[in-house]
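My questions will all concern the structure given below.
Only a part of the assembly is drawn; its chains keep their places, and the rest are absent.
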Amino acid sequence: MSRSVALFTGVFLLVFFAFGKAAYAMHITEGILPPRWVFTWFAVVIPFVGIGIYHVKRKKKAVPGYLPLVGMLGAAVFVFSCFPIPVISLNGMATSHPCGTGMSAVLLGPFVSVVVAAIALLIQALFLAHGGLTTLGGNIFSMGVLGSFSGYFAFKIAQRCKLSLFWCGFLAGTISDLFTYLGTSIELGLLVINKGGSFLKAVAEIFGMFMMTSQGVLCIVEGVIVGFILLFIYRRKPSILLDLGVIKDAAKPVQM
Amino acid sequence: MGFLHHTFSDVYARQNNWLTRIDVRVKLLYVISLLVMNLLAKNILISILFLSASFILLFSVKIPLKATLRSMLIPLSFAILILFVKGLHEGEKEWMSFAVAGHTVSLKEEGLRSGLHTCAKALGGISLVIVFSCTTTISRVCTGLKWFRVPNTIIELLAFVYRYIFLLLDEVSTMWIAQKSRLGHSSWKKAIKSLGTLGGMLTIRAFERSERTYEAMRARGYEGGGILTINLSPWKKREYVFVIGMVLILSLFIYAGNVQIW
Amino acid sequence: MVALQIRNIRYRYHDGTYALCGVCLDIQKGEFLAVLGPNGSGKTTLLKHLNGLLKPMEGEILLEQKSLAQYSSREIFQKVGIVFQDPNDQLFAPSVWEDVAFGPMNLGLSKNEITHRVEEALSLVGMLQHTNKAVDALSFGQKKRVCIAGVLAMKPEVLVLDEPTCGLDPAGVTSIMTLLKELNDKYGITIVMATNAVDLAPIYMDRLAIMYQGSILTVGAPVDVFSNTDEIKHACLELPQIAQLMQVLRDEDNLPMGNLPLTVGEARKFLAHRLNGIRLMIRDQVSA
């Protein structure tokens, strides 16, 4: 009995460590997806990336400054995703990193945001060993496609509902994060179906684990931060938000 | 400093050694086909072989072991995660089980076995990527991607984003320090608020910098064309030798990967 | 010969700031002109007009007797190259070679010609050995040089620089200024630079223009400009250190002096002459 308790504790600690760290990067690592999923996810994301590229190209023709703008904001979003965010959760006070897709979707629109996410993921896979090359498709799907579109629509719907700028940003940040983790959980859950594992249970467990370790709090905190960011830009230089088409003139900045 | 605990591995790529001198196209071909091999292999040995070969290569060009291990930490933890996901869900035969709060949690043998295989694949794969990135600079990567017909827009954005990440990281860490030294991060609530401010300043400065950069680009004749001049050098004898070598090695691996031993 | 004529231009930013209110200035071919002035006096705004990045609201600029508005922007950029203050804004390509090649590439030159120009430009600024380096791996002064090379690769006739020495250490300042002087002397490139460094002006420049609140107070050779001390003070500037010393000697200690010496060399000549002259005089008189 005591042996199994020790074993269990060991396993538990290991899992905890693994989740703490894995959630830190939250991109699926090289080699984990089997060939058919690699293929599937690439097939799914290529149209999105293609449309994003088309958007950038078309806009670049009309406004040549668009390319440096996207590049610079892309770098800014990447840097934002390196922010050490303090979160309190089951595993105590820890820091975690935001995804940043919510913000890029709000600033750049969903399709261009997919391109930016793809580039960020490529850089992380190549130069930081977060994520991987064969899993790039899957990661672009969860973070780029799901994250961007959910964040973008959350923002737009919130704006329709006449919520204040802060709450619009909050919803964009939080919802895009939730969808990103959901996407990752689904992709991982799908790995067990062909060997008689139960897909839904696995997804629920993985998603639950993400939420219970720091990431659940992170979703909320990232939302708050994105809200503050938009608020700050609105107060300091509203012309930027107008130029990017984030707000029309009559946005209500704060109302908390 | 909370920022940039990440070390971008291309600092090593700027050195001059036999691996950095190999043409990027050859390296890309190798890495991609080996990664595919790694995925397709039916036995664990191939991945272990890749892992150890990568370590030897990294050692041969004097990349510090510590740096390699540090960058493998996150992939490793992800691999362990997968091990348990698979162990909990795949297969029938129990390996061991616990009771947690009234529920029985059982790890299954089959799942653990396939999980272990996936772990090995993850480590083998990531170590190949590390070898590639520690020996190839971003501008070489761009050259290679160009040759593989990756759209120009992606390559340009990649180069541009990569170029400015470091600069913005520097600026942001100065701002972060400035906030910290006026106690802007002394409690959790303040820290969140300050991070919002920081993100806002970052965005504003990125926006302004993009305007200045665009001016500088215009002054050098930019009208919306390409921003990269990629010079593809012709293949030399060396490159052909490498590619032929690769075909041989690959066929060997395809054979070895199909041997069922476990 | 006049390279650029600035005819009474005015410029207002979107937010209503009048940055230039009637600037007139002739820039001679082959000269080395410094534009001095306090922060916010409109130096940067003026320089951006010289190659058409900003269009004047009133007045016009003539490049070789023809209004800038009549040139295509490509023609202007080929004739007038501009280097901004922060080198990081200008180096957007990952490696030195690619960055310098950006301009020639946009000119649509052949591959050979591009390679040739890049090499030439890099060797002019003394960076040929760093051709394949990544831009982030360069020091601040080296980045500055690559920026200059990027513009030189377009073979401009006029080189416009905004505060090229700001943020550099003294050795770096000397090396950049020597480079510019050489480009000006040997290759006949007309150089216009904005700067705050009054000490440099008399050493390297042929002519100075002092800006203040969006217009030009005086233009002239350093000797003439610095002889009008009140105007210099008024424009929030100072005399070069050496000139300050000599001025004190002249005004307070009644040392008779023609033109105020402005550089170490001039002051030395003057003082040595004086001191030795006196010494010789003493000897003569003693021996007499």
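A, B and C label the chains in the order they appear, each numbered from 1.
The working rule: a residue touches a chain if its C-beta (ideal position, glycine included) is under 8 Å from a C-beta of that chain, and two chains touch if they have at least 3 such contacts.
Model, not experiment: these values are computed from the prediction.
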Query raised in the report: What stoichiometry, expressed in the displayed chain labels, describes the complete complex in this file?
Result: A x1, B x1, C x2
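In the analysis below, only the chains that are shown with their structure count from here on.
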Query - Between chain B and chain A, distance of the C-alpha-averaged centres to the nearest whole Å - result: 18
Query raised in the report: With chain centres defined as C-alpha means, what is the inter-centre distance between chain A and chain C in Å?
Result: 48
Query raised in the report: Hey, how far is the Cα centre of chain B from the one of chain C, in Å?
Result: 45
Report summary line: So chain A residues touching two or more other chains come to 68, 71
Requested in this report: Name the residues of chain C that each touch 2 or more other chains.
Outcome: 92
Query raised in the report: What does chain C use to touch chain B in their complex?
Result: 48, 51, 53, 73-74, 77-78, 81-82, 84, 86, 88-95, 97-98, 101-103, 105-107, 111, 114, 133-137, 150-151, 154
Report summary line: The residues of chain B that touch chain C in their complex are 10, 14, 137-139, 142, 159-160, 162-164, 166-167, 209, 212-213, 215-223, 225-231
Requested in this report: Using the touch definition up top, name the residues of chain B that touch chain A in the complex.
Outcome: 2-4, 6, 8-10, 31-32, 35-36, 38-40, 47, 71-75, 77-82, 84-86, 88-92, 96, 98, 100, 107, 110-111, 114, 118, 121-126, 128-130, 132-133, 138, 141, 151, 153-154, 156-158, 160-165, 167-169, 172, 188, 191-193, 195-207, 209-211, 213-214, 217-218, 222-224, 227
